[in-house]
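Dumping the structure here so I can ask a few things about it.
Here the complex is missing a single protein chain, while all its other protein chains stay put.
Letters A, B and C mark the chains in the order given here, with residues in each chain numbered from 1 onward.
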Amino acid sequence: MGILLNQDSRIMVQGITGKEGSFHARACMAYGTKVVAGVTPGKGGQLFDDEVPVYDSVAEAVARAGANVSLIFVPPPFAADAIAESVDAGVPLIACITEGVPVQDMVKVARYIENKPVRLIGPNCPGMINPGAQCKVGIMPGAIHMPGRVGVVSRSGTLTYEAVGQLTALGIGQSSCVGIGGDPIIGTSFVEILGLYNDDPDTDMVVFIGEIGGNMEQEAAAFIGEKMNKPVCALIVGATAPPGKRMGHAGAIITGESATAASKVKALREAGATIIPTPADIGVTAQQMLQAMG
Amino acid sequence: MGILLNQDSRIMVQGITGKEGSFHARACMAYGTKVVAGVTPGKGGQLFDDEVPVYDSVAEAVARAGANVSLIFVPPPFAADAIAESVDAGVPLIACITEGVPVQDMVKVARYIENKPVRLIGPNCPGMINPGAQCKVGIMPGAIHMPGRVGVVSRSGTLTYEAVGQLTALGIGQSSCVGIGGDPIIGTSFVEILGLYNDDPDTDMVVFIGEIGGNMEQEAAAFIGEKMNKPVCALIVGATAPPGKRMGHAGAIITGESATAASKVKALREAGATIIPTPADIGVTAQQMLQAMG
Amino acid sequence: MKLHEYQAKAILSRYGIKIPLGHVASSPQEAQAATQAMGGKAVLKAQVHAGGRGKVGGVKVVQSPDEALQVAQAMLGKNLVTNQTGASGVPVNSLLVEELADIKRELYIAITIDRGFRGPVMIISAAGGMDIEEVSSTRPEDIHTEPIEPILGLMPFQTRRLVQKLGIEPAAARSAAQVMTSLYQIFVENDCSLVEINPLIITGDGQVIALDAKMDLEDDSLFRHADLHELRDRSQEDQLEAEAADLDIAYVNLEGDVGCLVNGAGLAMATLDVTNAAGAAPANFLDVGGGATDEKVAQAVEIILSDPKVKRVLVNVFGGILRCDVAARGVVIAYQRRNSNLPLVVRMLGTNLEEGKSILSESGLNVTFADTLTEAAQAIKQAI
Partner (left out) sequence: MKLHEYQAKAILSRYGIKIPLGHVASSPQEAQAATQAMGGKAVLKAQVHAGGRGKVGGVKVVQSPDEALQVAQAMLGKNLVTNQTGASGVPVNSLLVEELADIKRELYIAITIDRGFRGPVMIISAAGGMDIEEVSSTRPEDIHTEPIEPILGLMPFQTRRLVQKLGIEPAAARSAAQVMTSLYQIFVENDCSLVEINPLIITGDGQVIALDAKMDLEDDSLFRHADLHELRDRSQEDQLEAEAADLDIAYVNLEGDVGCLVNGAGLAMATLDVTNAAGAAPANFLDVGGGATDEKVAQAVEIILSDPKVKRVLVNVFGGILRCDVAARGVVIAYQRRNSNLPLVVRMLGTNLEEGKSILSESGLNVTFADTLTEAAQAIKQAI
């Protein structure tokens, strides 16, 4: 069935009346996602596109529309509030797409959600999709996906689409795809997503796409080495980025040995992951592994 | 064996070189308690009373002396720091005797210790004692206690001694006695201590002593009604205190219906606890119950 | 520690909360001039550390400067007795002269510490202007409580929820939310045990104004607020209670004639309970504390002996931290200093008991010893 999302996922869009929110709410709906509510304070009572009720608060969206997943598009200064509102209302799964959330806001949010029964994906992420359940909670182009048994996880947006595009072009479907986000502080780590794929009976292998910067890929490598019982193929991008330069993602800045592509590739290889040679080889590498698995 | 403490409890005294700390460290040692370390920043390297090594930090006391219980006597402005230092060093059990800790310091400490493997007793409490293990971690007069099978729990200091004194005078020993403290925000509630007594094979019954103010006694009553499988006799003091007056403990201020003695007595009686008619009847009530139990 | 309304309002104003134009007057002439400056009409409010002043003439609207003069003359220098004061009341040493407000709605908003939540909660009600404890017991559904996570502070989604519960019209919603946010900041930054705006009013033109304000500072945190400590007004406190507080002794003045000295708040309450049960009435609650010296005990006993309604004294000490000989010595010192011969019942237990008893026996005081709480209560009942 894939991870995080399933046929019972009922999505509310926080910021549905905004430019981004409305565009992507429509795209999610067009993909088949059950978008059951929108939330925009002060605009409660409206109907979005004549079909989705808009509420003033998340609590109302939960109580009246039975929403159980939040998809957040509010502007950066209000993102922490939107996340906290969903957590407070007991929403168990939240994807925050918003880019540019102040780091110290996320420091606080990270503490707030600790030990609470909630999973936050992002912020600054493309979201997640489960093609088999026709459920898309994010900004990825739905059409490139196809149902299948390969899990994809990445820090990035368009690079995830690139990976998915290569897979689909070769007829390899996806159980789920998750972009965990590129910010310094995010809700869910690589390790946690790998753990979900590991436990998902409908995922046979995982395509893992990391980047330079930080040491999350090393943590993932440790998990792959110790716990993962499914094959993983891994790509690290940014090998040719100049040191000390910031490459868009707050994460993609090389500081210290562990942040280099070489260090990450080494850790993943030693953990038993198959290394994808270049970003152009994602699909073919996965194909070879699937063939080897029989 | 009683609760919280046992023969393996190795106590460090934070603030051992202060007036209160040194007095009570000696009293604990005289009782038979294994006081293995003292902590006073800047005084590391000294020997307290020619036998207890003093360290600059809790981490050192843990590493070098194997301390596993902290007893805190530092002045109120430094109490939160002392607690946090013990938590940070991985000490699993802390009793903070200090009276007058700023409430907002405790608000923060309460969040900090949440979900950490640590139990904090107090602050503003007499501490805890396990007569059978000859282990006293607090300021209660050791001599009035005797080993036995009755658990005592109270918010208060001297009133706990009163209760113990009455029990011992009738030859009724105690498995453990715990004073949880009178401040608005404390580390461990009545309910948690009742739970420990409930699970302790060496406790046959519990003497419970509550006060006016707050609604912790109602929570305890709910626990007694639903979970407690041992008899409880309960006293509530402050019935004749005038409403709206603060009676020393920050807790003992009557606001709202649930804070009254009558409301608490009712809840406890309905939960199946035996009500101790007046503070003078603690011992005899326990005696009658023990006789009834056979 | 309590603040006066005008002191609390000055702090509110510093945090951006709107308050009425006002002037503190300590003489009738000042009140007259202030009323004149406000256009001839004003409200005069007695500045006392007690609620319930409105029902007993502590708040008066005046229609002219001359009326202000007369009303101020009648109020200043007198004691105000409300349902929250003792029979003697509290002195009115200053008046807050304020412009009259155009009240459309009256709301209640406060922050205090919730023990169960272990942190601050905001309490709101649309039934502002009333006694909130009465609202709480008669119409609990009109009160909403919002816990505030310390790591996040009061979040916008919470102020939106509160504003919605209060049914505040959109025009005033933003200001009301801002008041809530500021109030939380005030609570935290000043280590309050209570901040309360009752009523928070919405005016005809949609302004949100704190018409009254109450602010209690947490005593244990005053050491980090030297500036606030200076706002203390001792004239508003019970003199014996204030004296005790200076000595770090917990003391509450009661109505009976049995002076009580106990160590420990719980045992002190228990002592009140058994004394009452025996048919005697305590004159006070007094917890001398654990680490007391003989001098501190002596000062505590002197506070008791200086209370004219006290006819007999009960000492109940469980000698743990406080040793019995120290307590005994303190009692004797105080009786000698005060030259008192009031009957004395002493019940002591614990460390150095015998020494304590002999100190008292040899002192020549009119002392009766008791071994148990019951005996102590009986003895004090008969000690008159």
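Keep in mind that, in the parts below, a residue touches a chain if its C-beta (ideal position, glycine included) is under 8 Å from a C-beta of that chain, and two chains touch if they have at least 3 such contacts.
Because the structure is a prediction, the values reported are computed rather than measured.
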*Missing chain: touched chains present in the view*: A, B, C
_Sole residue of A:Ile139, A:Val153, A:Val207 or A:Ala286 that reaches the chain not shown, by the stated touch rule_ = A:Ile139
*Write down which of A:Val36, A:Val101, A:Val152 or A:Leu167 is the residue touching the left-out chain.*
A:Val101
_Using the document's definition of touch, tell me which of A:Gln14, A:Ser154, A:Ser176 or A:Thr203 contacts the absent chain._
A:Ser154
_Residue, one of A:Ala262, A:Ala280 or A:Met293, that touches the chain absent here_ = A:Ala280
*Can you list where chain B touches the absent chain?*
41-42, 56-59, 78, 80-82, 84-85, 88, 108-109, 111-112
*Tell me, which residues in chain A touch the chain that this view leaves out?*
19-20, 23-24, 76-77, 99-104, 106-108, 110-111, 126, 139-141, 143-144, 154-162, 165-166, 182, 184-185, 209, 211-212, 214-216, 219, 237-242, 244-249, 251-252, 255-257, 278-280
_Absent-chain interface as seen on chain C, which is shown_ = 150-151
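Keep this in mind: only the chains that are shown with their structure count from here on.
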*Pick one for the touching-chains graph, please: line, ring, star, complete, other.*
complete
*Return the chain whose centre of C-alpha atoms lies at maximal distance from the corresponding centre of chain A.*
C
*asked:* Please tell me the distance, in whole Å, between the geometric centres of chain B and chain C computed from their C-alpha atoms.
replied: 28
_chain A-chain B separation of Cα centroids, rounded to whole Å_ = 47
*Send over the residues of chain C in touch with two or more other chains.*
151
*asked:* Can you list every residue of chain A that touches 2 or more other chains, as numbers and ranges?
replied: none
